Structure formats: C-alpha cells, structure tokens
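Missing here: one protein chain of the complex. Every other protein chain is in place.
So that you can tell them apart, the chains are marked A and B in the order they are listed, and the count of residues begins at 1 in each.
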Amino acid sequence: MSNLAILPILLPLLTGIMLVFINKQKTLVKVITGIMVFVNLAVVSWIGSVVFQEGPLVLEAGDWPAPFGIVIVADQLAMVLVITTNLIAVASAFYAFRSLDEQRERYYFYALFQLLIAGVSGAFLTGDLFNLFVFFEVLLMASYGLIVLGGTKEQLRESLKYILINLFSSILFVTTVAFLYSVVGTVNMAQLAERVADVEQQGILTTIAILLFLVFATKGALFPLYFWLPRSYSAPPTVISALFGALLTKVGVYSILRVFSLIFIYKLEFTHQFFIYMAGFTILFGVIGALSTNNVKLIVAYNIIPAVGFMMAGIGVFSATALAGTIYYLVHDMIIKAALFFLVGTMAAISGTYDLRKMGGLIKHHPLLGWMFFIAALALAGLPPFSGFIGKFLLLKGAVEEDHYGIVAVGLIGSLLILLSIIKIFLNGFWGEARLAPEQEKASENGRLFPVALLLIFTIALGLGAEFFYPGIQGIADSLVDPSIYIDAVIKE
Amino acid sequence: MELLMAILAGLLFSTGVYMLLQKQILRIIIGTALLSHGAHLLIITMGKLNRGGPPILSEGVTKYVDPLPQALILTSIVISFGVTSFLLVLAYRAYQKNGTDNMEKLRGNNHE
Partner (left out) sequence: MKNVTNDLILKTATTIIVFLILGFSVYLFFAGHNAPGGGFIGGLMTSGAFVLLYIAYGFQTMNRVVKIDFKTFIPIGLTIAVLSGVGSFLYGQPFLSHTDGYFHLPIIGKAHLATAMIFDLGVYFTVIGVTMTIILSIAKDEGEQVENAE
C-alpha cells in the first residue's frame, strides 16, 4: 500500500513524458490531458480518503528505512493541498484548451504543465528537506519553461529576473541545508525535528532557521522579497499566470508551515513573533501595490501578496485555531486565485486590452461573467458566506485568542483594501457604458467559464459546507501543533 | 584542510556575489555558477573531509566516509547544470529579442 504515496507525483510525470512523444498530434494531446487530469484528481482523492481514514502513508523509496533513505510522506495536510492542486489542474487544462494559441501548444505546454503538477505535488509530499529542494527545482524548471513559452519581448525580459531570483534563493537553500547537516547530521525532516532539541548551540540553529525562512519567503513572495512577483506573474498568458499564482507561492508558504511547525519550534518568541511583523507588512504593501495599478492582471497578481501575508500571520500566531485558519485560507486562496486569473484573462480577451481604463460595460453582454467575477471578488475579500470568510475568521479568532491585536487590525484594514482593489475592476470593467458591441469583441467567453464555474462551486462549497470541512482541517491543525504525530508516522521504532 | 576549503568557498561566494551585481547578463550567469560551486564546496566541507572506505559494514575498515553529502552534491550539480544551461540559452534569446544585455535597460517600466 505504501506505493500509493508516490502516485500523485508519478502519474503527472509519466503523462508529461508521454505528451512529449505525441506532441505533433494536437487533438490527441488535448484528449489525453483532459482524461489524465480527471484520472489524477480521482486517484489523489482516493489516496486522500485513505489517508484521512487510516493516517499518514509513508513510502520509503528503494526500501531504505526512514532516516537513511528518501521518504515520501502523504499526511493529511499534504493530501489536502495535493487534491486542491489537482483540482486547479483540471480547471487550468480546460481553460488552456480554449485560450492558448497554437504556437504555445506546440512548444510543449501540456507536457510542462504536467511536470509542474508533478513538482508541486512532490514538494507537498516529500519528507526530506533536501528532496524539498529537488522538487522545488523540478517545479521551477517547469515554470521556467512555461514563463518563456511563446517568447515575447516582455516575457523574455521578465523571465530572466524570475529565474535569477529563484536560482539565487535555491543556492541559498542548498547552503542552508549544508549548514543544517553539519549541525544536526540529517536532512530527514522527522529526524531533524527529533534532534534539534538536543543541539547545544541554539544560536546557530536560529540563524539556520532565519536563512531557511528567507529562502521560502523569496519563493512565497513575502515582504520585502515580493518585488519580483507581480510583473513576472503577469507577463505570460493567463492560464500560466493562474497556475503560478495558484500554486507556486503556496508551495513556499507550505514549506514555511511545515518546517516551522515541525522543526524550528523551540524559539517561538523570536521566530514566530518575527513572522507576525513580516505578515503585517506583507499584507499592507501587497494591497497598496494592488491599488496602484490599472492593469487588471497586475491587480490580481498583486493580490497574491496580501494572501500570503494572511497565511503567514496564522503561522506566526501558531495556535491550533490560527493554523486551521492558515490551512483553510491556503486551500481557499489556491482556488480563488486561479479563478480570478481566469476571469480577468477572459475580460482582457474580450476587450482586447489589460488596461482597466479602456474597458467598461462588460456586464451588458456578459452577465454570467460579471456575476461570477462579483462572487469571486467577495470570496477574495473574505465576505461571508464564501470560503475566504471562514479562513480569515479562524485566523483572526486565533490571533485575538493569543492577544495579537496588531495583526488583527492590519488584517481587517487589509481585507477592506483588498475589497476596494478588486471591486475597482468590477466597477470600471463591468459597469458603465458598453464600450464594444458584441461583434467588435476580440474573443468569446464560450468554454472559458466552465473552469471558473468549477472553481467557484468549490469556494462556495468550502464556505457553506464549512461544517463538513472544518473538523478535518482542525484535525490537521491539531496534528501540526503536536509534531510527534508526524515523527512517529515516519520513524517507526 | 577544512579551513582551506572554507576559505575557498568564501572566496567563491564573494566573487559570485560581485559578479551577480554586474549589469551584463553573462556576468550575472557566471556569478550564479560561481555561487553554486561555492555552495557545493560548502556541502562537502560540512560532511567532514576524510579519506576512507564506503560506509558498508565490512571487516577491517575503520574509517568511513559520509556518503550523504556526496549524494547531495551530485544532485545539486546536476540541477545547477540544467538551470545554468537553460539560463544561458534564455539570456541569448533575450539578448536577440530585446537588443541589449544590459540589465539596466531591461527594467520594463512600460507594461505592455
């Protein structure tokens, strides 16, 4: 049974390789992609249900026992995120069928897309710090391929910066792992968690912790390391932006969540206090960025940053309630960011421009698109009854319980500003006089709304069905506060 | 020996960072290559530099070499090889398309 844990990585990887071979037959590629995303979703859901019923699945690759070999750990947290990833993969695949031009499809878009899913799933599932680096590189390699896809002037310019900043943080990651190995003598996360408590020089461990945090903060776009994100995420085509915005930064957040709930938990008053400050600044600066521009895609890209800030706030507060909020918000944000990117992509495709000042009155001919955007905007800002509300409510409740009133205030102000920035798109883009008659429009919304609807149904379900989802999420948060559950699952005495 | 390696790694890091701060793309890429070499040297130094047999239980061998840093380095070298080569091609294409390899001119304030 333990081989189940590797399937979420293997299936997309094999599909991706297969798609390279048959790259010439375009319809076949699409058919296989369409089938495989659903197969993947079904398989990971099944694995998820097994994990939720029977506890974490651990795969020791090559039959080497845990502290020596590479382990793949499918625990509840990882599986929830892998399932969400595959859900977004389904939506993205169907959006790509409708929106990508032929040239980009020929340059292995679908193969790289599957590779990205494999890398993201791998990063969620790995139980080994060095392997986390390897899967980071796998998903980054796929993202490098995707971000230059098509090779426009702007894409090439922005991708250079994106790759350089990621390369630098990867090197820092390797360096940090080297330091950690010399101090603790292992890279297996469960064994690290056991051993850090016994290390005599706590000072160097704190240094390592902060270095690791900086690495993940660069990948996850936290203040002040988010500067690379907005432009490089808005340069490529919409479907790629959506994949990046939904998945890549979240892998960084997940890494922080995992590492700082499992390994570096002995100095909470320093590290986690620091996180709260970072979270506050991230929320404020991100939202100011979102307010500063009229480019619709850039607004959504900037909105990734405050979301990361909210999640960091939960990790900083570090109580079971706040962590449950973080996990809820993580899932919610992956879904809603993909949906928003698809929506603004559709808007821009219809009006032929990304500039908000040149849009207007879209709701006249596209009422469904308009109301979907309205729902997505409310969900993003965290209004009830959508999923964002539950996440934010849990986060802020956790923060109040632990007397972090400052972050609560920042969070509330941030939410209001987020609502302002996203409603601006709604007011300028959908209301007012219709600028274009139906026959002047550059593209149709046909087929593009199905993936969005799929995602929105899930946000509504996550919000209204909170009664159903909440106990599971709370269970995950409880197990994060008590790392011994994870350690016992990986290292069997 | 560890001291020498540490100094060497430090030198590589400092030259790498210096190169990273240049304006030309090619120099920046060389900088990242130097940085990753520094990181690899650091890993091997962290695993303690000694000569000896592989860590397989056999009689007569008393001195073992830690295999894990070597495995980590090999993985890391392969990855940095892949990324650097990709970056070189990308830099070349970006140079062709944008007509400059000066990072100052690649700022991109105008958002198309």
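Methods note: contacts are C-beta pairs under 8 Å (C-beta built on N, C-alpha and C of every residue); 3 or more make two chains touch, one makes a residue touch a chain.
Since this is a predicted model, take the numbers as computed values, not measurements.
Trainee: Would you mind spotting which of B:Ser14, B:Asn50 or B:Ser85 touches the chain that isn't drawn?
Mentor: B:Ser85
Trainee: So that we can see where the missing chain sits, which residues of chain A does it touch?
Mentor: Residues of chain A in contact with the hidden chain: 2-3, 6, 10, 13-14, 17, 20-21, 59-63, 70, 72.
Trainee: Which chain B residues touch the hidden chain?
Mentor: Looking at chain B, the ones touching the missing chain are residues 74, 78, 82, 85-86, 88-89, 92, 96.
Here is the rule we go by: only the chains that are shown with their structure count from here on.
Trainee: Which of the residues in chain B end up touching chain A in this complex?
Mentor: These residues of chain B touch chain A: 20, 25, 28, 32, 35-36, 38-40, 42-43, 46-47, 68-69, 72, 75-76, 79-80, 82-83, 86-87, 90-91, 93-94, 97-98, 106, 108, 111-112.
Trainee: For chain A, which residues are in contact with chain B within the complex?
Mentor: Those in contact with chain B are residues 130, 133-134, 137, 140-141, 144, 148, 151, 153-154, 156-161, 163-164, 167-168, 170-171, 174-175, 177-179, 181-182, 187, 231, 234, 295, 298.
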